[in-house]
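Missing here: one protein chain of the complex. Every other protein chain is in place.
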Amino acid sequence: MSGATAQTWRDWLLTDTPSSRRQAAWGRRYRLWRDFTANRLAMGGLVVVVVLMLASMLAPVLAPYDPGIQNLANRLARPSAAHWLGTDELGRDILSRILFGGQVTLGMVVAVVIMVAPLGLAIGCIAGYFGGTLDRVLMRVTDVFLSFPRLILALAFVAAIKPGVTSAVFAIVLTAWPPYARLARAETLTVRGTDYIAAVRLTGASSFRIILRHIVPMCIGSLVVRVTLDMSSIILTAASLGFLGMGAQPPSPEWGAMIATARRFILDQWWVPTIPGIAIFVASLAFNLLGDGLRDVLDPKQR
Amino acid sequence: MATPRLKALAATAASVPITLFGLVLVTFLIGRVMPIDPVLAIVGDRAPADVVAQVRLELGLDEPLYVQFWIYLGKLVQGDLGRSVMTSHTVVDDIIRFFPATMELATAAIIIAALLGIPIGVLAAVKQGSRIDHVIRVITLAGHSLPIFVLALISLLVFYATLEIAPGPGRQNILFDDMVPTITGLLTVDSLIAGEWEVFWDALAHLVQPAGVLAYFSMAYLARMTRAFMLDTLKGEFIITARAKGLSPARVIWKHAFGNIAVRLITILALAYAGLLEGAVITETVFSWPGLGQYLTISLLNADMNAVLGATLVVGVTYLAFNLLADLLYRLLDPRVR
Partner (left out) sequence: MDINIQNLTIDFPTAQGTSQAVRGVSMKIGREKFGIVGESGSGKSLTARSILRLLPDSAIVRADALTFDGIDVMRADESAMRAIRGRRAGLIMQDPKFSLNPVMTAGAQIEEAVRAHTKAGRREAREKAIDLLAQVQIRDPRRVADAYPHELSGGMGQRVMIAMMLAPDPELLIADEPTSALDATVQAEILRLLDNLVSSRGMALVLISHDLPLVSHFCDRVAVMYAGRVVEELKAADLAHAKHGYTRGLLECLPTLSQEKRRLNVMARDPAWLA
């Protein structure tokens, strides 16, 4: 019975002759989803990303210990039944710290994305829509920021304000927006001259309304792919800042900072700095695989 | 034919001073938002008030921001980036001392990356969809996902501590310190010029590990770009022509397909080289490599702002120069835009 229903749904979605716009749209989405699920690496990435998100959100429930509780009698312990991933130089449970560290890392990523995507989108759409001098000035500013290596600009910026999670987030935003602005500008330029924008303008809509309601939605698709692919580089930059002592500060269980404090044990208790390293690697790889798969589906040209 | 090309070149050339100006402005502004008082950093926080005021006046810190920027620019043009509080040398002297080590590291890394990454990319494209393609895809994706300091630490653990085949951190064995005169600042080159083979081998041995770690990330990037370019080119009709001529597969792939992407790859290579500067900051920190990156991070931790801004500016300018070089090479070498 349920098999038959599923079959009917599939037929409805995959028909060559959809009878409504809604059916066509859902059919297209279903085909994209089918292409995406066929890519096993990308599906693996998606699963890992979801698991990581859940694990760090549920860290207070899942973590066997308080990540800050020290036990100097049991420092640098090997992985065991009591401490699955061992303990660090202050006897804190590494597994618990990794779980709570996920909150810090993924939290930074989310914060950066929430700021950088609208910022880049706004600058790009305004530059592309109004053109002329404004466009030239904005694009020149974009070029200046693009001509710094990201990490180094972020380092200098954080050093000037005050090392910490908040300034690290702002520093990454400062270095990450230019590609988004370029992307949004390119999309805007292709839409700007179209007849339907001219038609909207004839109805007396304001520029603000046109950009917000008619141009921004056109840029969202390519922006999503870009954001997903950028996630891993945001993770790496955040971790690098932490490692260099400019991001999250100890005793915060941020993964990069954990490695920085534990790096002197690499030769003897190698697992202590290596485990947070693996965590960064897994998170970053998962986002890369997911982004790669999304791009293949949404933008087959760039394969 | 020549006019549009010249116009494009002129546009590129014209954009350079503007970008450069922006670069200087950004570093200047970063330096001015910092909460650390530059006067106190110089005279110490127990100095009497009149001394503080005196120094403040000398540094032009009472002037409005745009006048300060003008003073900063004027000094910059004379090659004055201020004095490092930490080393007590001028920042320019420090940069001249540390920059060659970074260039040596980055150059070694780009050579390794190109020698590995480009053939891997070609192989992946030729065998598209095969098992080897998937393996290469995972290897290169790992290169985009692994933090460089983790790879560096693991490399130290494996090659230095466990297998004992690599020398430890640093640029050379302390026994060889100052044995060869500094000419280019590149230790491998200077030791060759001096004919000191022992120093050369030691320097090379110290170079291989950090360069290899640094190279992995560029290798991943180069391999991915090469694969994408090759896939695109292999679809071309002229590839069928080349095969129809009865050429060997090797010749079809290397002479015809690769010949078509070589110029684009040179551009990518220049961009990758610029990108290495970023990785060098972390690699140098882990391997105690006495280059600009280590100078930058130590200055950061000591809030030595003149040094930080000077190093940032130099890295920015180098980055810009390589981007420009990539653009110029492309225009000069490709017969289609000639």
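A and B label the chains in the order they appear, each numbered from 1.
What we mean here is this: a residue touches a chain if its C-beta (ideal position, glycine included) is under 8 Å from a C-beta of that chain, and two chains touch if they have at least 3 such contacts.
Fair warning: this is a prediction, and the values are worked out from it, not measured in the lab.
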Chain not shown, its touching partners among those shown: B
Contact partner of the left-out chain, one of B:Leu247, B:Ile266 or B:Ala321: B:Leu247
From B:Thr27, B:Thr188, B:Asn260 or B:Gln294, residue that would touch the chain that is not displayed: B:Asn260
Footprint left on chain B by the chain that the document does not show: 236-238, 240-249, 255-256, 259-260, 263, 334-336
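We adopt the following convention: only the chains that are shown with their structure count from here on.
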Euclidean distance of C-alpha centroids - chain A vs chain B, Å: 25
Residues of chain A that touch chain B when the two form their complex: 41, 140-141, 143-145, 147-153, 155-157, 159-162, 232-233, 236, 239-240, 243-246, 256, 259, 263, 266-267, 270, 273-274, 277-278, 280-281, 284-285, 287-289, 292, 302-303
Contact footprint of chain A on chain B as seen in their complex: 15, 18-19, 22-23, 25-27, 30-31, 33-35, 134, 137-138, 141-142, 144-150, 153-154, 156-157, 161, 228, 231, 274-275, 277-278, 281-282, 285-286, 296-297, 300-301, 303, 305, 308-309, 312, 315-316, 319-320, 323
